[in-house]
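To start, I am sharing the structure in question, which I have written as structure tokens.
Taken from a larger complex, these chains appear in their original positions, while the remainder are omitted.
Labels run A, B and C following the written order; every chain starts at residue 1.
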């Protein structure tokens, strides 16, 4: 190492880790300087989370050493990390749904009264101050389980900041955040770094990583490919390091706007206080992206279409009235739904990858209720190949997959179900760039085969890259319909964040448009 | 020889029987292997099979249930191991077993009912029953009511609640009965364990002496204690100790051919009151006492009373 | 813009909170309502039911069960469970009675009983904390083991006579309220504050809500679990002393069935088996429900043959009314 080790906040040497024989990390060296934001990138399953978990003491390495300050450890544990000033926001914000926001933030370090009881007043007070400092607007007495994913992520970050860490590990902290929330977090990260913290930052949003990091470490297949100065790298070079080759850049120059038929038609869909008079029609072969600020009603819209919740107004599917009373009804009509919260609502963790993929369409694999297990294995394997699921092991329990591969498995379920209409929330959240492109290709292919796709996303690039049409929701109604052609992420962001009055350069969906043609 | 002693459950009643048999066996040079069915008929059957496998010379058993022993007997019979029941009589099976010794369950409550009726000429009487579902608790209540009527008393049973052979449940139930019927004249509980609980509740309610407490079965050490203290008027004693020693000796007799198999015997029983409490056969006998029982003449077989099962 | 966001989330917050309160209360109200219905019906059927004496009797009768159930609440909150409490009750009671018999000292007997509970509880905690098997099966094994221990140390027969303990616990009262009721009340208050205000209580909720997250927050899971099970054991020890005093004797099977009744009371009281939530006041409601139903059946003269069926119906109904889908 060239750098003076006295300047290193944390230094890991030759870290290796296997899970049941499968190498997740191979002799990885990794170090972070004080005051540095250190980006960590790599494809899904490259070993990023594993490395972070080892640095955070959540898992022991098989071999290697970790030096924090003066001390060298064979393995860390959460308590030692706490003392050593290492704080972490895990990829799956590990929090307590039943406890209040304040209690979560102070868990393990509760202020106490003279009698040794928890000092609730001080705790709430401090938590409020902290959230205020971080410009987060969350009531500290709320039950965490009542918050949405983004807010939970914010609480997790607040908790890490509260720990007054010297080293902060952030594993995809922005995956569930929208652009403005993410920007806000970047300001925070810069401030913290300036004050001398060492920060490890994992993200699949390479632009973010390039903007915010001083240096970037790239992992591939559990091995360190290299460390680059952020100033000397660009997106293409990073991708080449991650993937091992250059990726073609896709540019949207034109989109299809004419579709042979309408697959889904919504007329005046209203859910009190959530959706207000939403009308739209989706063509066969069309891909619609829906976005909006937190709470704008994107989730509700997805859930109404997929039969999770009910609304007033009328829906028509392939020209026939469509009133799903349950998800089951919707699936029977060829509509599948992929929720954003894949751990709580999406995947059956103790079940195999193959079982998760086939779950919504077991009928296709069964005769007289008797499952064709061989057929299932084959189907799951080919789906793994199509979606580049790593590892290609359909019998492996899905909980052992990396975050991004888990999402691919979930998407695989929808694809395998062979739907006419796909309703997807954040279809590539936590998925690496290459795989994202693959998934996009798949969705396009599905559309080309005659399916309709409506996806909810907060990822601006994804919206522009994938959608034929982008709907912006505000306060439960459609505020703008945009074409991705020539649209920049900045434009889109402006449209999302526009004040209600600023409708000037956007067009609302013409109510009369029942035909399958859009501008 | 080796004999199996099988108890129906963990209750102290069987413990006393088991200890007495062990003492007797020591004196007679036999070995006793003990089994517990934990009140489970399946386990009981398993115990019998296992004892047969082990090669015991005879089985002495307190059955889990009245008359559901066909399977057990069939097992023993097939293996040619004599089996002697201390409980669980079924007339159809008499010729298939080494013998039965049992108190006469349907009439066992009768003398207690008579005793209560003779003391309490009118007024309210309540019953706390043992755990239902085995057949005996139900019979005790019926017998008691019969005896009460036969005594000519006008006393009336106003409440029948479950006590599950359990001290605490009897304590609670007694308190509740006394709340519902403050003018209660007598309380019949199915065994001495529940009598302990009931006497505490009566005392707590300040009604010692006002409510006549009678116990249906046992004559257990703690029951005798209560009788001495004047808290329990009567207990229809059926000591497991002397009964088990006699049953064991009868079984031995069947094995060596000196006793004819397939006979029915009455288990020893006495109505114990303050007057004869000192003569009660002890549940926890001394060596000398057991030696005496070992030498006593064997009981004569009797014809089981009609309706006994 | 950030203002717009904040307003919305405020609204969200209030909505959610109001909704939650309402929901939580439905459950609580249903239990209270069920209790009231039973009280009214019984009072109509038998006016003596409402006598002070009978009401005190009910409290006296549920005291041991209540104490055990309060301890179990702590465990359920932390997603733990101890099925061995019934057998533990028997063992601790026998130790109490044997010690009094051997030494003649009530104080020593009480201390021995409490210590027995504490030690067994700590052992259970250690087994649970150091193994991945669920508490259900570990403590089921311990339950069987302790039932055996109770028989061995008692020789299979009741241990009678507790001298002064009986006079005090079984008969003593202050302002007409029997002492066991005070003991129950004290345990209630202690557990209430333990869960609500103490750091240990907070960690119990945290472990019950998400053990992995609690571990990552640096909470010493194993130590906390051992502490919680040990406290539960100590509380069972208290119940054993009370019950031994009430019965003036200890029996090898006197705790049989306490585990299921205690857990039923806790769950009826709104603490889920999966942990993370719960209140000991709810448990008190559950305990009172069980005590009231038994009392009222006996007062209404419901025959022995029918009591189990009626009790089962009421438990099922109470639970179902409380948490409809």
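Throughout what follows, a contact is a pair of C-beta atoms (placed from the backbone, for glycine too) under 8 Å apart; a residue touches a chain by one contact, two chains touch by 3 or more.
These numbers were taken from a predicted model, which means no experiment stands behind them.
The stoichiometry of the full complex, written with the chain labels shown, is A x1, B x1, C x2.
Simple rule for what comes next: only the chains that are shown with their structure count from here on.
Graph distance from chain A to chain B, where chains that touch are one step apart, equals 2.
Once the centre of each chain is set as its mean CA position, chain A and chain B turn out to be 72 Å apart. Taking each chain's centre as the mean of its C-alpha atoms, chain B lies 35 Å from chain C.
If you average the CA atoms of chain A and of chain C, the two centres end up 43 Å from each other. Contact residues on chain A toward chain C in their complex (touch as defined above): 56, 58, 78-79, 81-82, 88, 90, 94-99, 103, 107-110, 112, 116-118, 120, 135, 137-139, 142-143, 146, 151, 180, 184, 293-295, 497, 499.
Those residues of chain C lying in contact with chain A across their complex are 1-2, 4-6, 8-10, 12-13, 16-17, 20, 193, 197-199, 201-202, 205-206, 208-210, 212-220, 276-277. Chain contact summary for the complex, chain C toward chain B: residues 46, 48-49, 51, 53-54, 57, 60-61, 64, 147, 151, 155-158, 160, 170-171, 243, 246-249, 251-254, 294-295, 297-299, 301, 303-305, 307-308.
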